[in-house]
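Just one protein chain is left out here, and the rest sit where they should.
Then we have chain A:
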(Lines give C-alpha, C1' and ligand atoms only; values in the text may rest on other atoms or scores of the structure.)
Protein backbone atom coordinates (compact mmCIF):
# COMPACT_ATOMS: atom_id res chain seq x y z
CA UNK A 1 0.00 0.00 0.00
CA UNK A 2 3.01 2.18 0.80
CA UNK A 3 1.68 5.72 0.78
CA UNK A 4 4.29 8.39 0.40
CA UNK A 5 4.24 10.27 3.68
CA UNK A 6 4.55 14.02 3.53
CA UNK A 7 7.82 15.52 4.62
CA UNK A 8 7.90 16.08 8.41
CA UNK A 9 8.62 19.81 8.13
CA UNK A 10 5.53 20.39 6.00
CA UNK A 11 3.55 18.29 8.40
CA UNK A 12 4.57 20.38 11.35
CA UNK A 13 3.64 23.53 9.52
CA UNK A 14 0.25 22.12 8.67
CA UNK A 15 -0.22 20.98 12.25
CA UNK A 16 0.56 24.43 13.59
CA UNK A 17 -1.70 26.19 11.19
CA UNK A 18 -4.71 23.96 11.43
CA UNK A 19 -4.41 22.75 14.99
CA UNK A 20 -4.60 19.02 14.27
CA UNK A 21 -2.04 16.59 15.65
CA UNK A 22 0.22 14.85 13.18
CA UNK A 23 -1.58 11.59 13.74
CA UNK A 24 -4.93 13.15 12.95
CA UNK A 25 -3.42 14.72 9.86
CA UNK A 26 -2.18 11.34 8.78
CA UNK A 27 -5.65 9.87 9.12
CA UNK A 28 -7.21 12.75 7.25
CA UNK A 29 -4.59 12.37 4.56
CA UNK A 30 -5.55 8.76 4.11
CA UNK A 31 -9.17 9.75 3.94
CA UNK A 32 -8.32 12.42 1.37
CA UNK A 33 -6.54 9.86 -0.77
CA UNK A 34 -9.52 7.57 -0.52
CA UNK A 35 -11.90 10.30 -1.62
CA UNK A 36 -9.68 11.58 -4.39
CA UNK A 37 -8.85 8.06 -5.61
CA UNK A 38 -5.14 8.73 -5.24
CA UNK A 39 -5.22 12.01 -7.17
CA UNK A 40 -3.78 15.20 -5.76
CA UNK A 41 -7.00 17.19 -5.83
CA UNK A 42 -10.65 16.65 -5.11
CA UNK A 43 -13.57 17.87 -7.17
CA UNK A 44 -17.23 18.09 -6.28
CA UNK A 45 -17.94 14.73 -7.90
CA UNK A 46 -15.61 12.94 -5.48
CA UNK A 47 -18.00 13.66 -2.62
CA UNK A 48 -20.60 11.54 -4.36
CA UNK A 49 -18.79 8.45 -3.20
CA UNK A 50 -19.82 8.99 0.43
CA UNK A 51 -23.13 7.18 0.85
CA UNK A 52 -23.94 8.56 4.30
CA UNK A 53 -23.77 12.08 2.96
CA UNK A 54 -26.77 11.45 0.72
CA UNK A 55 -28.89 11.36 3.86
CA UNK A 56 -28.10 14.93 4.62
CA UNK A 57 -30.63 17.48 3.36
CA UNK A 58 -28.07 20.26 3.10
CA UNK A 59 -25.56 18.06 1.37
CA UNK A 60 -25.23 20.49 -1.49
CA UNK A 61 -24.36 23.37 0.78
CA UNK A 62 -21.81 21.36 2.74
CA UNK A 63 -19.98 20.24 -0.37
CA UNK A 64 -20.16 23.77 -1.74
CA UNK A 65 -18.53 25.05 1.44
CA UNK A 66 -15.42 23.04 0.63
CA UNK A 67 -14.98 24.87 -2.63
CA UNK A 68 -15.98 28.31 -1.40
CA UNK A 69 -12.89 30.45 -1.61
CA UNK A 70 -14.07 32.63 1.25
CA UNK A 71 -13.53 29.65 3.56
CA UNK A 72 -10.21 28.69 2.08
CA UNK A 73 -8.31 31.93 2.27
CA UNK A 74 -9.11 35.17 4.06
CA UNK A 75 -10.25 38.09 1.91
CA UNK A 76 -10.80 36.01 -1.22
CA UNK A 77 -13.97 35.25 -3.06
CA UNK A 78 -15.44 33.02 -5.69
CA UNK A 79 -15.52 29.28 -6.24
CA UNK A 80 -12.66 26.88 -6.69
CA UNK A 81 -12.97 23.95 -9.11
CA UNK A 82 -10.80 21.63 -7.15
CA UNK A 83 -9.04 21.60 -3.80
CA UNK A 84 -5.85 19.96 -2.62
CA UNK A 85 -5.09 18.37 0.73
CA UNK A 86 -4.10 21.64 2.36
CA UNK A 87 -7.43 23.22 1.48
CA UNK A 88 -9.20 20.10 2.70
CA UNK A 89 -7.46 20.43 6.04
CA UNK A 90 -8.28 24.13 6.21
CA UNK A 91 -11.99 23.42 5.92
CA UNK A 92 -11.76 20.60 8.44
CA UNK A 93 -10.02 22.91 10.86
CA UNK A 94 -13.22 24.89 11.25
CA UNK A 95 -14.46 21.88 13.16
CA UNK A 96 -11.55 21.21 15.39
CA UNK A 97 -12.23 21.09 19.09
CA UNK A 98 -11.18 23.91 21.37
CA UNK A 99 -8.12 23.41 23.46
CA UNK A 100 -8.16 23.86 27.18
CA UNK A 101 -5.40 26.41 27.18
CA UNK A 102 -7.05 29.00 24.98
CA UNK A 103 -7.47 32.49 26.33
CA UNK A 104 -10.45 34.77 25.89
CA UNK A 105 -9.19 36.44 22.76
CA UNK A 106 -8.37 33.14 21.06
CA UNK A 107 -11.75 31.72 22.00
CA UNK A 108 -13.49 34.75 20.57
CA UNK A 109 -11.56 34.51 17.33
CA UNK A 110 -12.31 30.79 17.14
CA UNK A 111 -15.99 31.46 17.58
CA UNK A 112 -16.04 34.14 14.92
CA UNK A 113 -14.32 31.84 12.46
CA UNK A 114 -16.80 29.07 13.00
CA UNK A 115 -19.73 31.42 12.72
CA UNK A 116 -18.32 32.90 9.55
CA UNK A 117 -18.24 29.42 8.08
CA UNK A 118 -21.93 28.99 8.83
CA UNK A 119 -22.70 32.46 7.54
CA UNK A 120 -21.10 31.64 4.21
CA UNK A 121 -23.31 28.58 4.01
CA UNK A 122 -26.41 30.70 4.17
CA UNK A 123 -25.12 33.54 2.03
CA UNK A 124 -25.01 31.76 -1.30
CA UNK A 125 -24.57 34.78 -3.58
CA UNK A 126 -21.53 36.05 -1.68
CA UNK A 127 -22.89 39.56 -1.11
CA UNK A 128 -22.31 39.58 2.61
CA UNK A 129 -25.99 39.51 3.54
CA UNK A 130 -28.50 36.76 4.10
CA UNK A 131 -31.56 37.93 2.25
CA UNK A 132 -35.07 36.62 2.65
CA UNK A 133 -34.72 34.58 -0.53
CA UNK A 134 -31.55 32.89 0.68
CA UNK A 135 -33.15 32.13 4.00
CA UNK A 136 -36.17 30.60 2.27
CA UNK A 137 -33.78 28.57 0.18
CA UNK A 138 -32.17 26.99 3.22
CA UNK A 139 -35.47 26.24 4.92
CA UNK A 140 -36.87 24.68 1.79
CA UNK A 141 -33.83 22.45 1.45
CA UNK A 142 -34.07 21.30 5.03
CA UNK A 143 -37.77 20.59 4.75
CA UNK A 144 -37.69 19.23 1.21
CA UNK A 145 -38.01 15.62 2.30
CA UNK A 146 -41.57 15.95 3.39
CA UNK A 147 -43.87 15.35 0.43
CA UNK A 148 -46.90 16.64 2.28
CA UNK A 149 -45.37 19.99 2.92
CA UNK A 150 -46.40 22.55 0.35
CA UNK A 151 -44.06 25.20 -0.79
CA UNK A 152 -46.31 27.78 0.79
CA UNK A 153 -45.89 26.38 4.27
CA UNK A 154 -42.14 26.17 3.95
CA UNK A 155 -42.16 29.73 2.76
CA UNK A 156 -44.24 30.97 5.64
CA UNK A 157 -42.00 29.23 8.13
CA UNK A 158 -39.03 30.96 6.59
CA UNK A 159 -40.77 34.32 6.60
CA UNK A 160 -41.70 33.94 10.24
CA UNK A 161 -38.15 33.11 11.18
CA UNK A 162 -36.82 36.02 9.17
CA UNK A 163 -39.13 38.47 10.89
CA UNK A 164 -37.96 37.23 14.20
CA UNK A 165 -34.37 37.64 13.14
CA UNK A 166 -35.16 41.18 12.13
CA UNK A 167 -36.67 41.93 15.50
CA UNK A 168 -33.59 40.65 17.27
CA UNK A 169 -31.23 42.63 15.13
CA UNK A 170 -32.97 45.87 14.44
CA UNK A 171 -35.59 45.99 17.09
CA UNK A 172 -38.96 47.44 16.26
CA UNK A 173 -39.20 48.44 12.63
CA UNK A 174 -41.29 51.24 11.31
CA UNK A 175 -44.10 50.41 8.88
CA UNK A 176 -42.17 51.46 5.82
CA UNK A 177 -38.80 50.13 6.84
CA UNK A 178 -37.49 47.29 4.75
CA UNK A 179 -35.17 44.76 6.25
CA UNK A 180 -32.42 44.18 3.76
CA UNK A 181 -30.87 41.10 5.07
CA UNK A 182 -28.88 39.70 7.92
CA UNK A 183 -25.34 40.97 7.93
CA UNK A 184 -22.54 39.16 9.66
CA UNK A 185 -22.75 41.40 12.74
CA UNK A 186 -26.45 40.67 13.08
CA UNK A 187 -25.70 37.01 12.57
CA UNK A 188 -23.27 37.15 15.47
CA UNK A 189 -25.92 38.75 17.63
CA UNK A 190 -28.33 35.93 16.97
CA UNK A 191 -25.92 33.26 18.05
CA UNK A 192 -25.13 34.99 21.30
CA UNK A 193 -25.65 32.65 24.16
CA UNK A 194 -25.28 29.55 22.07
CA UNK A 195 -21.80 28.31 22.79
CA UNK A 196 -21.17 27.07 19.33
CA UNK A 197 -17.47 26.59 19.81
CA UNK A 198 -18.08 23.64 22.07
CA UNK A 199 -20.69 22.17 19.76
CA UNK A 200 -19.29 22.80 16.36
CA UNK A 201 -16.52 20.31 16.42
CA UNK A 202 -15.75 16.74 15.55
CA UNK A 203 -13.93 14.80 18.21
CA UNK A 204 -11.24 12.36 17.25
CA UNK A 205 -11.13 9.06 19.07
CA UNK A 206 -8.11 8.49 21.19
CA UNK A 207 -6.06 6.10 19.15
CA UNK A 208 -4.75 3.42 21.44
CA UNK A 209 -2.54 0.77 20.00
CA UNK A 210 -3.74 -2.66 20.91
CA UNK A 211 -1.15 -5.36 21.36
CA UNK A 212 -2.39 -8.81 20.48
CA UNK A 213 -1.38 -12.17 21.81
CA UNK A 214 -1.50 -15.53 20.18
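As a convention for this text, a residue touches a chain if its C-beta (ideal position, glycine included) is under 8 Å from a C-beta of that chain, and two chains touch if they have at least 3 such contacts; residues count from 1.
Note that in this section contacts and distances are computed from a predicted model.
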item	value
Undisplayed chain, where the name is taken from the UniProt record, one of "LSM complex subunit LSm2", "Aldehyde dehydrogenase", "ATP synthase subunit delta', mitochondrial" or "GPAT4 acyltransferase"	"GPAT4 acyltransferase"
Residue of A:14, A:28, A:72 or A:166 in touch with the missing chain, whole complex considered	A:28
Residues from chain A at the interface with the omitted partner, ascending	1-2, 24, 27-28, 31, 34-35, 47-59, 62, 92, 95, 118, 121-122, 138-139, 142-146, 149, 153, 157-158, 160-161, 164-165, 168, 187, 190-196, 199-200, 202-205, 207-212, 214
